[in-house]
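A single protein chain has been omitted; all remaining protein chains appear in their positions.
The first chain written gets the first letter, and so on, giving A and B; residue counts start at 1 in each chain.
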Amino acid sequence: MGGVQSFREMCDRTKNTNIRLSLPAVCVVWEIAMIILFGVFIRYNWESDAHWAESKHNLSDIENDFYYRYPSFQDVHVMIFVGFGFLMTFLKRYSFGGVGFNFLIAAFGIQWALLMQGWFGSLDYSDGKIKVGVENFINADFCVAGCLIAYGALLGKVSPVQLLVLTLFGVTLYATHKNNSGPFFFTLNARDAGGSMVIHTFGGYYGLAISWMLYRPNLDQSSRLQGSKYHSDVFAMIGTLFLWMFWPSFNSAIAGHGDGQHRAFINTYLSLAATVLTTFALSSLFQKHGKLDMVHIQNSTLAGGVAVGTAAEFMLTPYGSLIVGFCCGVLSTLGYVFITPFLEKHMKIQDTCGIHNLHAMPGFLGGVVGAITAAAASDTVYSHEGLVNTFDFKDEFKDMVPTVQGGHQAGALCVALIFGIGGGILVGAVLRLPIWGDPADDNCFDDEAYWEVPDDEENIIPNIQYNNHMQNKDV
Amino acid sequence: MGGVQSFREMCDRTKNTNIRLSLPAVCVVWEIAMIILFGVFIRYNWESDAHWAESKHNLSDIENDFYYRYPSFQDVHVMIFVGFGFLMTFLKRYSFGGVGFNFLIAAFGIQWALLMQGWFGSLDYSDGKIKVGVENFINADFCVAGCLIAYGALLGKVSPVQLLVLTLFGVTLYATHKNNSGPFFFTLNARDAGGSMVIHTFGGYYGLAISWMLYRPNLDQSSRLQGSKYHSDVFAMIGTLFLWMFWPSFNSAIAGHGDGQHRAFINTYLSLAATVLTTFALSSLFQKHGKLDMVHIQNSTLAGGVAVGTAAEFMLTPYGSLIVGFCCGVLSTLGYVFITPFLEKHMKIQDTCGIHNLHAMPGFLGGVVGAITAAAASDTVYSHEGLVNTFDFKDEFKDMVPTVQGGHQAGALCVALIFGIGGGILVGAVLRLPIWGDPADDNCFDDEAYWEVPDDEENIIPNIQYNNHMQNKDV
Partner (left out) sequence: MGGVQSFREMCDRTKNTNIRLSLPAVCVVWEIAMIILFGVFIRYNWESDAHWAESKHNLSDIENDFYYRYPSFQDVHVMIFVGFGFLMTFLKRYSFGGVGFNFLIAAFGIQWALLMQGWFGSLDYSDGKIKVGVENFINADFCVAGCLIAYGALLGKVSPVQLLVLTLFGVTLYATHKNNSGPFFFTLNARDAGGSMVIHTFGGYYGLAISWMLYRPNLDQSSRLQGSKYHSDVFAMIGTLFLWMFWPSFNSAIAGHGDGQHRAFINTYLSLAATVLTTFALSSLFQKHGKLDMVHIQNSTLAGGVAVGTAAEFMLTPYGSLIVGFCCGVLSTLGYVFITPFLEKHMKIQDTCGIHNLHAMPGFLGGVVGAITAAAASDTVYSHEGLVNTFDFKDEFKDMVPTVQGGHQAGALCVALIFGIGGGILVGAVLRLPIWGDPADDNCFDDEAYWEVPDDEENIIPNIQYNNHMQNKDV
């Protein structure tokens, strides 16, 4: 054990992972800033304010938006914290970091997201306040999802301080480019209820670009830890299943009341079901002896939810959803088999969780499906009132027609891509500064770097081997 | 390690578990068939169609069925995928298969269930379409539950291709015999909100009959793997608890709006609470030194939910629910102690998860309780309007009286039993064909057969022993 210890100490000297000052400083300073900014800007909206009793007029209490959206919100919340968190516990010695840092950056990001999305969206110019209700909190969770996706590419290779920086910038980029209120006229009124574009395409390419900037040529030094073990794979299935089950809530959480939410749930449910079958099929097909690979089952089964994100609230039709899910299971599994190794070998992109196959590609596909479905919308299929409701062709957009809407959807997809890649390169450059306490190459994927890890059987085994060696020598 | 390897290879030669062609073929062909059939038959219903805005008349958006049922649907969904899935991770080396194949067959079955239940139920004869909304998706999950129960009896002994066949036929049998729209006049209008009969009795006996047909006299060759270990038992508790907690949602998910759902939740909650106490009591009583057995805690605590499935929406009364739960905890635990060993030894039924004790017996009891409760219903207890609502005494059934209803309930129970046993024998005969890639007797309960399993400490331990042996020899 002594040799291991001293070797590790030497590494610690080379690369200092001590975050005793930086992490507390960032967290405390930032939280104080949040308190001040919330004090200045954030107020309850009319549905959560005690004045509701007076102001609700003829609405029943049950028509408070809370009852439309809270069950979906809680499902989304579970996806963010348990879904993403446990999906990242699959590494044999990085489960604490997977679920713990996911927890930290999500809790950090949602506060900043409320402010950023408020300033760029629901700021009330009459009194300079942001009025928040349940929908804002769903959007905050959505916004953080983009950053957690990016974390997936970097899992095990960065320090928690770097993750906080990633989240700070990620949320900022997300809120500025988000299409409805985006900065570009050709993305105006783009719809993206389930975030194929703004969450998955943006988050995926943001993470990949950062990973490219932080390329580690000698990462194979910690290859002994870059795999799963039996129980960590079962833990990861907790994440997979909660993501899979609640994805219909994710895609329907901010869809229109009534038929909008109802339809978004149906499309997502069906797409996900189809993806499971093609994922199992391709996983078996591409492994020797036809054995299934847990990496595919844990990840590719979810790609169908990503790919109907944009179109879920549209009249995609049930069989249309199955087709999207079918293709995504194939695409995503092929990605794990062929594209991830290619990216690592030839493009210098090390993608720990394979977010390219689960989020980036399916997200892009989802944006395309959304643009086509929007462009093909018609009064016959939606009814006139339905078309107006679904695409929000009201007020300033009352003259919008489906084909133009399709164009704006495509524009929003391009913007998500550009913000993801461009933002990732910029943030990656910041994260290369040697001040963030990231681990050395041979120290990656190891919870020892940032956590007090309890001794257990695994630490005992080398011990036994060592002792045996000694004993036998003595003899 | 070499000896183990070559022995296993020899077995592989005898029984080929390679599913590289059959699994992908079945999945892909089937999914394409689904896409075509969905294209022909499945459409959004009026509550999930964009025409809702025009057609909803005086309904508020919040009165869309989505808001009545979606929270319950999500709970049911969790039970199907996490509940059943994790309950089956308890074996020491079959956790991947437990949770993974559960995932596969559930995702496969729900699609087929939407079609089958549509054809036998909600098919709109005016345009030949099945109009689906949230209630259809709950029913699809319910339908799959029967097949997952059957899987419990076969856990570790069958190939994924066999499971897909089991599910295909199971869903078909379920949809054809399901009582409301069943093929027999004496089961017409039978109520079974929580599925004691159609899900648990049917599914339980279906699985047991298949297991009887697939009897393996030499299964003791893999007895080393037919047990749990510490952590796999904790994983299984995740399944147990999610099933236990969400069972009130299961039994109330498709009950009548308002008091029906409210009452079904109360009855199930109380029955389950009582079951926990008697399960702990009997588990301790029948083990030496009074120690508790995880098998009982993981399974028998749930029997109370099964047994109030049919009667949950009736006026069973709170203390009536407690009585049902009390009896079920006793019955189910005694089943694990006495009946499962008896079935294995004398009846050639090998029941890996003990579904006879958790589903088949309690389901049958639930059918009986339901028939009695229905027959005893009266205007005094229900009010006239309440009676009509609860038992749907409308239209063609407006002349139905409680005693006749009780008879129909009993008829439906018999039909479930017959379809379960008869269907199981037929499907079992199909599954005995030597083409499905099932594992050899000494290869059962082992994920190695169908999964890429990561190396971990367990594989290291024999290694150490082997090395020590060598080293000592050398000395």
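We adopt the following convention: a residue touches a chain if its C-beta (ideal position, glycine included) is under 8 Å from a C-beta of that chain, and two chains touch if they have at least 3 such contacts.
As the structure is a prediction and not an experimental result, all values here were calculated from the model.
Within the complete assembly, A:134 is the residue of A:134, A:237, A:302 or A:440 that touches the hidden chain. The residue from A:66, A:119, A:186 or A:286 that touches the chain not shown here is A:66. Checked against the full complex, the candidates B:19, B:87, B:154 or B:270 give a single residue touching the omitted chain, namely B:270. Contact with the chain that does not appear here is found for just one residue of A:107, A:347, A:414 or A:430, A:107.
By the touch rule set out above, chain A reaches the unshown chain at residues 18-21, 23-25, 27-28, 30-32, 34-36, 38-39, 42-44, 47-54, 56, 60-62, 64-67, 70-71, 74, 77-78, 81-82, 85-86, 89, 93, 95-96, 99-100, 103-104, 107-108, 110-111, 132-134, 137, 160, 231, 235, 238, 450-458, 460-461, 464, 467-468, 471-472, 475. Counting the whole complex, the residues of chain B in touch with the unshown chain are 60, 62-63, 67-68, 71-72, 75, 92, 227-231, 233-234, 237-238, 241-242, 244-246, 248-249, 257-259, 261-263, 265-266, 269-270, 272-274, 276-278, 280-282, 284-285, 287, 289-294, 297, 301, 315, 317-319, 322-323, 326, 381-383, 385-387, 389-390, 457-458, 461, 464-465, 468, 472, 475.
Keep in mind that, in the parts below, only the chains that are shown with their structure count from here on.
If each chain is reduced to the centroid of its CA atoms, chain A and chain B end up 32 Å from each other.
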